[in-house]
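Presented below is the structure to which this report refers.
Chains shown are a subset, placed as in the full complex.
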Amino acid sequence: MSKVKVSRKAHFNAAHRLYRADWSDSENDRVFGKCNNPYFHGHNYDLVVSVTGEIDSETGFVMDMKVLKSLIKNEIEDVLDHKNLNIEVPEFKDLNPTAENIAVVIWNKLRLHIDASKELEVVLYETPRNFVSYSG
Amino acid sequence: MSKVKVSRKAHFNAAHRLYRADWSDSENDRVFGKCNNPYFHGHNYDLVVSVTGEIDSETGFVMDMKVLKSLIKNEIEDVLDHKNLNIEVPEFKDLNPTAENIAVVIWNKLRLHIDASKELEVVLYETPRNFVSYSG
């Protein structure tokens, strides 16, 4: 049977800084520019989580949106919203919180809770003009 | 030759209700929550229809957008706009009008009118935060 993709938008606000502790200041500045501000800057991150699978013939759902909404709230928004990603989120202790890496971290967190028969995709907007997509 | 996907947005407003006649009220409430309101609720559905194929070297079109626009109007908007999906649209007489099922119904309706050499995709936004995609 053919598959349908269901998508849910969410969002969180966070501070971050791009840099490597093992690089010199000038190297950090050269590569990361103003994103390397040691006092941090921040974003309104928009997140689209998509789950692909067959429609359940009883409910008409691929996955109940209410369940997906709760999952995103518990696993992602409650963990990242109004946080400093570098300081307060353990995954970024030694991982640069670029949009690419944040998307992979979010995907890994959600993958544990999505039925293995279904595919998972994460799209993360750092700004309305910069965004990344990851499907595992 | 490489293929290009052309997409056209459309929209319609409709009322619906999620429930199964063969389930108890409490079972319907448990699964469908407030979407099971017997008096109905409604949405502004946004629809993106995409057709993928080779560019016609004469016109520079994969498919004339004016033709695609008319097709969506005649086959989808005129049939679903300002309607009660459960009561007035025959396809949902025995099919729960979830976003997933509506997208499949729309795809099936349009597929008949799109050249077989071309691929068809339907993205249906039930709200700006909930949407589904179907490609057959």
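For reference, chains read A and B in written order, and residue numbers begin at 1 within each chain.
Here, a residue touches a chain if its C-beta (ideal position, glycine included) is under 8 Å from a C-beta of that chain, and two chains touch if they have at least 3 such contacts.
In this text the structure is predicted, and so the values were computed from the model without any measurement.
Asks: Enter the number of copies in the whole complex; the displayed portion holds 2.
Replies: Across the complete structure, the repeated chain appears 6 times.
One rule holds in what follows: only the chains that are shown with their structure count from here on.
Asks: On a C-alpha centroid basis, what's the spacing between chain A and chain B, in Å?
Replies: Result: the chain centres lie 28 Å from each other.
Asks: State the interface residues of chain A toward chain B in the complex, per the touch definition above.
Replies: Spelled out, the residues of chain A in touch with chain B are 2, 4-10, 50, 55, 58-62, 64-66.
Asks: Can you list the residues on chain B that touch chain A in the complex?
Replies: Interface residues on the chain B side: 18, 20, 31, 33, 95-101, 103-104, 128-136.
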